[in-house]
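Let me begin by handing over the structure; questions about it come next.
Omission of a single protein chain aside, the complex is shown with its protein chains in their original locations.
What follows is chain A.
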Amino acid sequence: MKFRGKIVDPNCIHHFNNVVSTISKLVKTCIMRITEDKVFFILSERVGDGGAQIWCELPQSHFFDEYAMEGVSAESNEIYLEVAPDLLVRSLRTAHSAKWVKIKLTKKNFPCLTIEVDLPSGSIHQRLVVHDIPVSIVARKHWPDFTEPEMPSFDVSIAMPQMKLLKNVVDKMKNLSNYLSLSANNNGEMKLSVETDMVSISTHFQNLFNPSWSKDGSQMPPSQDRDSLEFATSRVDIRRFAQFLNSQQVNPDRVVCNVVHHRMLHFFLLHDDVSLQYFLPVVSR
């Protein structure tokens, strides 16, 4: 198994850093899957722990100037590592002014991701910051646990309103209740509500965009026979939802929320070439 990659472009370093810190705000440990053309960050939580799932894809060619990998074997040319994204973030902290950043899979006493950050030194001497992050290699028999979650056949797909207002509202609601119901319809309306012994609050967003998924053959377009005013609702853990909203380091081009009535919320983020999917299952009453 071999892996080494080098990022030179400051924008790419910055962007990579943002992706990693977004992930670190959502999970303590995740799977980093390395393939020939993509790097993935994957979370697949057991149902007992909340059952959230994350699937984040980074095309390597977009980030890395040099990229070489050799998987477990020729036929399964992939590497699965378990990493703490928080450690990655910390080792990249100095990277904002770096000339380049190298990421390597190394073997010290145990497997490590070695992050080398070359900082401008102002002289002929090189100023290199090196971090070794312990990782564990995921055995091939466990790989099937980390396959891409199926895109659910959702009832309503809606573009999320502007993040700032949404964050404020959800942060306030979080102080009052543990659960939040998100409802949306195909008429561009979204409703967030909480209900407690003391108070019931709902916030209504209007004139949102309902993306159509019909171009992509694999995805079901929202069922045509559905009444466009009818709301699909999912009730989720409000802390996980707030965490997701607050994890966003960059303002993504678009965040789409797919509601599977009484089953889950599926968030789909697209920013440049990076895509992130977050699956939040419902919490039943």
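By our rule, a contact is a pair of C-beta atoms (placed from the backbone, for glycine too) under 8 Å apart; a residue touches a chain by one contact, two chains touch by 3 or more; residues count from 1.
The rule is simple: contacts and distances are computed from a predicted model.
J.: Name the absent chain as its UniProt record does, using one of the following: "Ribonuclease P protein subunit p40 isoform X1", "Large ribosomal subunit protein mL43", "Cell cycle checkpoint protein RAD1" or "Pre-rRNA-processing protein RIX1 N-terminal domain-containing protein".
T.: "Cell cycle checkpoint protein RAD1"
J.: Among A:M1, A:V138 or A:L176, which residue is in touch with the absent chain?
T.: Here the residue in touch with the unshown chain is A:L176.
J.: Write down which of A:S44, A:T106 or A:T203 is the residue touching the left-out chain.
T.: A:T203
J.: One chain is left out of this view; which of A:G5, A:P85 or A:P161 touches it in the full complex?
T.: A:P161
J.: List the residues of chain A that touch the chain left out of this view.
T.: Within chain A, the residues touching the omitted chain are 161, 164-165, 168-169, 172-173, 175-176, 197-207.
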